[in-house]
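Can you keep this structure in mind? I'll have questions shortly.
Subset of chains shown; positions unchanged.
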Amino acid sequence: MSSANYYDVTKWPVGNPAEDIGEVFNSIIADIKSRQVATDENKGGKPGAVIYVPPGDYHLRTQVLIDISFLRIQGSGHGFTSSSIRFNVPQDESLDLHELWPGGSRILVDIPLGKDEEESTGAAFYIERSGSPRISAVEFSDFCIDGLHFTPDGSELHPENSYINGKTGIYVANANDSFRVNGMGFVYLEHALTIHNADALSIHDNFIAECGSCIELRGWGQASKITDNLIGAGFKGHSIYAENHGGLLITANNIFPRGASSVYLNGVTRSSVTNNRLHSFYPGMVVLGANSSENLVASNHFLRDLEPWTPFLGVDNGLDDLFGLLCVSGSNNSVIGNHFSEVIDSERIRPASATPVIIRLMAGSSNYVSSNHIVAVDVHAESSNSAFEAQVNALLTTEASDSLVVTAVKVDSESVRNTILDSGSEAEVVVDTKVNAFRATPSVGA
Amino acid sequence: MSSANYYDVTKWPVGNPAEDIGEVFNSIIADIKSRQVATDENKGGKPGAVIYVPPGDYHLRTQVLIDISFLRIQGSGHGFTSSSIRFNVPQDESLDLHELWPGGSRILVDIPLGKDEEESTGAAFYIERSGSPRISAVEFSDFCIDGLHFTPDGSELHPENSYINGKTGIYVANANDSFRVNGMGFVYLEHALTIHNADALSIHDNFIAECGSCIELRGWGQASKITDNLIGAGFKGHSIYAENHGGLLITANNIFPRGASSVYLNGVTRSSVTNNRLHSFYPGMVVLGANSSENLVASNHFLRDLEPWTPFLGVDNGLDDLFGLLCVSGSNNSVIGNHFSEVIDSERIRPASATPVIIRLMAGSSNYVSSNHIVAVDVHAESSNSAFEAQVNALLTTEASDSLVVTAVKVDSESVRNTILDSGSEAEVVVDTKVNAFRATPSVGA
């Protein structure tokens, strides 16, 4: 009966969860399947099960394969702590650390990986099922997936700062419905969450940081939500990436550096990026690319300032200051009521002495940009060996050494019939008013 | 002692939860009450209990009656899968389905129902207590309530598409405080959640779909929140309905078709519908009716397109395209910074050759409509037998075959002293400027 549908990895007779929790999961899933034999209307359903992972350290050396619906994997602690800060602590200080590793219900991804493996090979949890119906209602809740180490990338960076290790937390290979990822911690994975063809997915209230990329919605999909997460990718990846999705709601997230983008939408339509707090050290914070259209970008707080932490000085995403903090290549989007703070050192603008761009309409037509407030502050940036203090100091510094001139909105010639309202003064907006509508933010005394 | 306040339905000596979990719940509740005998300050409180429902299939043939505070009913899986798609699969394909039913911690509502029963009779969970204080802090978490089947409604629709079966998931009959509904799944119920006279209610992070109506807040109430849910009602009901509420916060929800309304407010005041993603196949997506006043409708993404799924072709909510996607009969409301996409086939507009209305101010006064962006696309709609693919294809189609002319804002003569700003061009707004203030969205070259 149903009490048999509750499993504890530490009490399962097959395998040793401390040595290889992957073997234990796969054995439990085989057991669930062997007991789920209902095949007709009268015999009832295949209700799945919950697998509990108590707090503890569990090596995962065998990939977990999930091909049943209604499976919930649940721990008792997201267990995040900063591995990045730890790995960058000077050698002599590291002896005194209270603890070295993340914790909680923690899965240590130890899958043996060759060179140039498929991305999916390095996934701790691999979900795939073809046929009908789509696999549904798989849930991940309240545990930690830790990729442990990054590996050298050939640059001069400390190997632990490369954001590369071939490991993925959760990889969903094909169409799925009503999945949930809640209360999880992800750390030191090249890819935290990669999900193809999602419908009604919920990624809510997780802590996903110090991963190459955090959330990647690939293939296509609809009607999903990414809400109320703390997220911060590495400089090589995206905090949130989605392609060919419609009706995606990205809201109430606090996205911190240093992702190449905070939110990158690729061919995404009729979706919302609203009410997030976004912080980056580079341009290209939010990109609506590949004809992303009819989206709403509203009530977000954008902050771009400068890398304050010594180990990452000189690292960036390769974009210059003309790219825009928000860059739109698409049509019929709405950009309404956002706040932008650009806090940089005018001597470090690229290309040198360019006027940095905040909102850029690069291609497309008929976008509506209204009631955005752009603040630009010229600071002489300082960096520090202490990640936390450096960031907080940078965040709290609002005094400009000089005023910084920016282009609030730049409309390229490849983007036409846009409407730009109250988002910058005459001097701050670069727009061809023969093919775009424009109303400048009123100036004093005007 | 307190460990006695944890119950597992599969371990309770009375009743068989697989056969009738209702009997088991009622027996457990009687036990809790018999042990809660504190009557004065010194003997302490009546702390309630938690009842755990492991994953599994549980028929419910006896209604559960809850009349104690601090009761939490908790499962390990919302268990949603689409029954609607399954029931509409062609007969020959249905043999190959991986599973037929929803799952997780799943309660199958099997209450025997006569004809024309009271709505409350068909409720799986019925909560009622009079006297003081109001019943408080009842919580539902992480399980599934499945109504199993719909029944014929006399139309030519497939009986499983009628959204009628007399069943309700949770029915709260009178005044209550600080209730929580979190992480639940509701499917194939005529009414998922019906709650009277709520104070400080939280309905958060649930999956409520394929139900006639999803969330109905009746009677009156205040200071509640409906947040971060995935919701989609049937064509006969509402995804969210509230009457005579004040201070209700409806935010961060992803509401998909096919509810007659996404959000219907009836005499609701000083409430917020902000930052939601709303998708519908009909007009009347958000209705502020019966003098709903001083509400804020902001930063929402509205998409109305056409039914793409063959089984529901020809079904609608009876409203024509003049009704508006947002229709306001009330005063002093704010409609700010929303995106509207109307994606329809001009040949299917009703009444024929009418100009569809997006925002309609039907009655009342002194509403403030500012900075809304309306996009209208004329498409030749195609439908498909595959629900998911049809919806995704429709969502991703942004190319218009022709431009579609709409009325961005229509102000009826019964609504006066409104202010309409930057929400449509001169040609797109129908307003009597003798009794309303109006500033058109600037046009190119103007």
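In order of appearance the chains are A and B, and numbering begins at 1 in each one.
In this section, a residue touches a chain if its C-beta (ideal position, glycine included) is under 8 Å from a C-beta of that chain, and two chains touch if they have at least 3 such contacts.
What you see is a predicted model, and the numbers here were worked out from it, not measured in a lab.
Novice: Number of identical chains in the whole complex, 2 of which are shown?
Specialist: All together, the file's complex is an assembly of 3 copies.
Following the convention adopted for this analysis, only the chains that are shown with their structure count from here on.
Novice: Mind checking the centre-to-centre distance between chain A and chain B? Centres are C-alpha means, answer in whole Å.
Specialist: Chain centres of chain A and chain B, defined by C-alpha means, are spaced 29 Å apart.
Novice: Using the touch definition up top, name the residues of chain B that touch chain A in the complex.
Specialist: 8, 10-11, 17-18, 54-58, 76-82, 85-86, 89, 93, 96-106, 108, 183, 185, 205, 207, 209, 228, 230, 252, 254, 256, 275-277, 279, 298-301, 303, 336-339, 341, 371, 373, 375, 388, 391-392, 394-396, 398, 422, 441-446
Novice: Enumerate the contact residues on chain A facing chain B in the complex.
Specialist: My answer: residues 1-3, 5-6, 38, 40-41, 44-50, 69-70, 72, 74, 129, 131-137, 139, 175, 177-178, 180, 182, 199-200, 202, 204-205, 220-225, 227-228, 244, 246-249, 251-252, 267, 269-272, 274-275, 291, 293-296, 298-299, 331-332, 334, 336-337, 366, 368, 370-371, 417, 419, 421, 433-439.
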